[in-house]
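Below: the structure, in C-alpha cells.
The complex appears here minus one protein chain, its other protein chains still in place.
Now for chain A:
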Amino acid sequence: MKTIVFKLVTVFVLLGLAPLVLSLFHLNLLSEILILAIFALSLNILVGFTGLVSLGHAAFFGIGAYTAGLVSLNLSNNLLVSMGASIIVSIITAAIIGAFCMRVSGFYFLMLTLAFSQMIYSFIYQSTNITGGSNGLSGIPNAVLSGFEFSNAVYVFYIVLLVFLATYAILGIIVKSPFGQVLIGIRENELRVKATGYNTSVYKYVAFVLAGAFGGLSGSLYTYFNGFIAPSDVYWTMSGNVLIMVLIGGSGTMLGPVLGAALFVILETVVSSYTDSWMLIVGSVFIIFVIFFPKGIVGIGQSLMRLAKKRKLKYDAKRKSKAA
C-alpha cells in the first residue's frame, strides 16, 4: 500500500509540473489524454477484465458530460454537485441498461449495448429544448469549488490529473481484489466460475455499473475541460474510438488503456494537421496492432523486456565463459 501511495505521489508531482513546461496547446492535449484515459480505463473493466465487449460505452461518457453541463447550467456549477450528479445518473443508467444486457453474451451483448447507446444518442439529439440538439450544449459556466473558479486550462488540468490518479488507483485495486479476480475468471471461463459457486450474472452486472460510473465521471471532466458538449460525443463512433484505445494500448492491463488513449489523441492531433483523412491512419494503426501486436503497446513492452532479459543472460553467460 505504501509503495502505491509513493508511486501516485511521484506521478502527481511529475505530471503536476507539466503546466510549467508545456505550452497551453500541449497542456490541453495532456488533459484530453487523461480524460480519455479514464474513459478507456472504465471500458477496460468490461472488455479487458470481464471479457464483455461493449460497443455502447459512449452512452455513459455522454450522460456524464450532459448531466454535468445541465446541472452546471440549471442548478449549480459547484464541481462536487455536478460531478456527483454525473456519476449518480450514470450509475442509474448503467443499472437499467445492464439489467437487459446481462441476459445475453458475446455478439448479442455487443449489439444490445450499441442499440442502447444509439437510443440515448437519438434522445439527446432530438431533445433540442433540453440538450441543444445538434447544436450541442454551450454556455456552460466554469466549475466552482468553495469559491475557487476553475477558469483556466491549468486549473482544469489539475482537477483532471487528480481524478485520473484516483481512478487509476481505485480501479487498480479493484482488479487485483478477490472481486476483480472473479471478473478475470469470468473472462477466462465463465462456466468454470459458475461451477465454482459464483453467481456470475451479479459479478458481470456490478462490473457493468462500475464501468458506467467511471465512464460518466470522465464525461463530466470533459465538460469542465471543453465548456461545450456536442451530440457526436455520444455517437457510436465514440464507443468505437474508446474500444480502439483499449485494444491498441493493451486490454486487461491498467497501463494499456492510458497509453492507448495517449497514442490515439496524439495520432489524431498530429495526423489531422496534415490530412483530413486521419481516421485512415488510425484505422491502419489499429489493423497493424490487431494482427501483429494483439496485446497492444503493453504487450510490445513486455516482449521487449523479455528479449532484453534474454540478451543480458546470454551476454552474462558469454562473459563468464570468457573469464573462465
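Following the convention adopted for this analysis, a residue touches a chain if its C-beta (ideal position, glycine included) is under 8 Å from a C-beta of that chain, and two chains touch if they have at least 3 such contacts; residues count from 1.
Please note the rule applied: contacts and distances are computed from a predicted model.
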item: Among "Pyruvate dehydrogenase subunit beta", "ABC transporter ATP-binding protein", "Aconitase subunit 1" or "Copper chaperone PCu(A)C", UniProt-listed name of the chain not shown; value: "ABC transporter ATP-binding protein"
item: Sole contact to the chain not displayed, among A:Ala115, A:Ile174, A:Ala230 or A:Leu255; value: A:Ile174
item: Contact residue for the chain not shown (choose from A:Thr196, A:Thr237, A:Ser284 or A:Ser303); value: A:Thr196
item: Listed residues A:Gly132, A:Gly185 or A:Gly299, member touching the removed chain; value: A:Gly185
item: Hidden partner interface residues of chain A, rising order; value: 173-174, 176-182, 184-185, 188-189, 191-200
